[in-house]
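All protein chains but one are shown at their positions in the complex.
Let's look at chain A:
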């Protein structure tokens, strides 16, 4: 009469995930429930179709890019650890007083890592630069057929011009950070978890 959820998720695993991502015990269990309910194939991993089955995600203009962030290079399945690791980017930023341990590397949900996550949504070929082409492609995803190529092109040009400081006609991560330094990343790239 044990519970199905915890027999598959051992306490040691929960502890490891807690250390790696910073989620609390109850959050991890609830997210595991969610993971298993999305896993229609019941094999412990999610594939892209499992994500596309969520209607609200399927109608998100950047739905495919978002789904991609769960799948590292060349893989088609993501397990629960990978799922949590990606979700961890959206955890609210911790109180800086709490994490004074110098041995722990920068948490996944730090301001820097959140910005890096957003940067990677633009950087399609993962060359650490947002080129004009990449920006155009992402813009096209967001606006659909409603804006002409020319207009979109000039929007992309203007954006790169404003951000580009070293004159290479593309946006590097440092330039990206500079452009967004006044944005409330903490709140806008965080999901408020209950308990």
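The rule is simple: a residue touches a chain if its C-beta (ideal position, glycine included) is under 8 Å from a C-beta of that chain, and two chains touch if they have at least 3 such contacts; residues count from 1.
Keep this in mind: contacts and distances are computed from a predicted model.
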### Task
Consult the UniProt record of the chain that does not appear here and report its protein name from "AL1A3 dehydrogenase", "RAB5 interacting factor", "Glycerol-3-phosphate acyltransferase 3-like" or "Proteasome subunit beta".
"Glycerol-3-phosphate acyltransferase 3-like"
#### Entry: From A:17, A:47 or A:87, residue that would touch the chain that is not displayed
A:87
### Task
With the full complex in mind, choose from A:43, A:151 or A:165 the residue touching the hidden chain.
A:151
### Query
Footprint of the hidden chain on chain A, which residues?
1-6, 25-27, 29-31, 33-34, 37-38, 51-63, 66, 87, 90, 117-118, 121-122, 138-139, 142-147, 151, 155, 158-159, 163, 171, 176, 179-180, 182-185, 188-195
